[in-house]
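As structure tokens, the structure follows; a few thoughts come after it.
FYI, not all chains are in this one, though none of them got moved.
Chain lettering (A and B) follows the sequence in which the chains are written, and residue indices restart at 1 in each chain.
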Amino acid sequence: MRFVSDNAAAAHPRVIESIVESNRLDTAYDGDEWSKRLDAAFSDLFETEVRAFWVTTGTAANCLALAALCPPYRGIFCHREAHIETDEAGAPGFFTGGAKLILLDGPGAKIDANLVTAGCERIWKDVHQVQPAAISITNATEYGRAYRAAEVAELGRLAKERGFGLHMDGARLANALATTGESPADATWRAGVHSLSFGFIKNGGLNAEALILFRTELADEIAVRRKRAGHLLSKGRMLAAQILAMLEDDLWLENARVANSAAQKLASAAPQRLVYPVEANEVFFRVTAEESATLRAQGFDFYDWRAGEIRLVTSWDQQGEALERLAAAIAAL
Amino acid sequence: MRFVSDNAAAAHPRVIESIVESNRLDTAYDGDEWSKRLDAAFSDLFETEVRAFWVTTGTAANCLALAALCPPYRGIFCHREAHIETDEAGAPGFFTGGAKLILLDGPGAKIDANLVTAGCERIWKDVHQVQPAAISITNATEYGRAYRAAEVAELGRLAKERGFGLHMDGARLANALATTGESPADATWRAGVHSLSFGFIKNGGLNAEALILFRTELADEIAVRRKRAGHLLSKGRMLAAQILAMLEDDLWLENARVANSAAQKLASAAPQRLVYPVEANEVFFRVTAEESATLRAQGFDFYDWRAGEIRLVTSWDQQGEALERLAAAIAAL
């Protein structure tokens, strides 16, 4: 029973149906009728004009966005445990042409305006040290913490003051919003976010993520960069169709709620063991090596995280018996 | 009626079925059971041990391969009209870190050992000029010409002599082999090819191409480069499943035969107008601007190529009435 990651789950049936429906002759690349509907669909969702691009991975979404926000000779503030730093094989360096990730520490992989300001102050203002040009945050974070719109807005104000770009890696944005109840608009562009990697794959999609540009003037550059990175698929309609299925009737939000609810069930099995508050679909427990082994022996699969901690991730399709059994097993430790 | 490109066609039903079948929980990335079967499936097909990687575009397959064969400070011989030069938005420069495409001319976008040798001789052997490290050929070419194994083998010998890598862009390899009747092994590694972009998307796939390494020692590097370029999809099983469906019962070859046969039907409608012999699924006709307009007025869609030429591309699913009507319309010009 797999609680290793939400990215291992199956795709939602409506996503598959949508792929099947879009499987007919149309214009290649993103000239088809599904792809053409993306801008409008996301502009509705975000209550402002945006430009939306399908891509097949969060890494591509993040790094295309960062390349447009940060020139090769500058740096990007992010958390030391941000996905772009720890899990993308150096992709930011590749896409940006060698820009530097400037690492910040903060509990639960969250960063705030004070941390960024302090980071700026540590850098000498000369040509010898890499000067920052952007900030990237992950929402929900790698530890399942959700940013409130007000927190993002503080970063947004700082970014504006200093002329930085502000990117949000929203691989699990759906889970964050399902928790905070805030609107997509409030959580992003109204708070100063310039570009967003809007994740669907961990949340029921098959292989389509959306890169959303609130700074729409970057769209032409992103279009070229996407092609140049080999990410302009010829039958893009099957990606757009997935995303449209996720947006329809707020399936993205519904799926996130299910996954979050599963996480809450696990959390409530042993609240005293929680490393972080559970605000998305990731649960970090303090367990001994023996306890970890005990769970594994019962057929549960998950990551050992830092020493004495395990990570459990729930998915949109995890509601039933396996979840109950895991909750019981944790409670019984 | 669309004859613009084979990459606009629908995916084959068996490909879709295979996606649906693989849509269940499994290990993420390429740790799933479908992805794990790729090496063996292609090793069988090629009658030697190979390493196979799914990617979602030909551009990614080509450029990952080139990056592994050519360091940033060297060059790659290719035809002036090669896809990597004309249609990938500079992706080779991006993936290789700035390596140079050294352009050769040759009829029908084919290059041969003499052209490459002459190209080498034009380059001064010093640090001022970019020295070549690789050769890339497209089979079938951008003009629908098929390389015979013996032609490739001449390039292979030259590559070996000079220590060059030899890459084949096989976006339409299926069409070439359907014409030549040569085996995949003879057409590639036995002729000295080191890496192959094996195309499926233009041939009935949805969004999965295969990058085949005959130099298997490059596999670890390619695995990292694929991830670093944002091309390691988390639900890779739905890509592997597509490819496996294409390989089963030689669906790839069957589809290519249908497309090639459609091209032959068009070619035979006006053989005197042909710019190149038709050896794959692309037909180039000499037509006047008026004739081109006449065809369009009848509802046919295609590319105007160079002045006085049009390009028609047939697909695995084009057999019926539209094809007959286009053939008739061409004959009637």
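In this text, a contact is a pair of C-beta atoms (placed from the backbone, for glycine too) under 8 Å apart; a residue touches a chain by one contact, two chains touch by 3 or more.
The model shown is predicted, which means the values in this text are computed figures rather than measured ones.
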Identical protein chains across the whole complex (2 displayed): 4
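Throughout what follows, only the chains that are shown with their structure count from here on.
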Inter-chain centre distance, subunit A versus subunit B - centres from mean C-alpha coordinates, in Å: 34
Subunit B to subunit A touching residues, read off their complex: 2, 4-5, 7-11, 16, 19-20, 23-28, 55-57, 59-61, 63-64, 88-91, 94-95, 201-202, 206-207, 224, 227-235, 238-239, 317
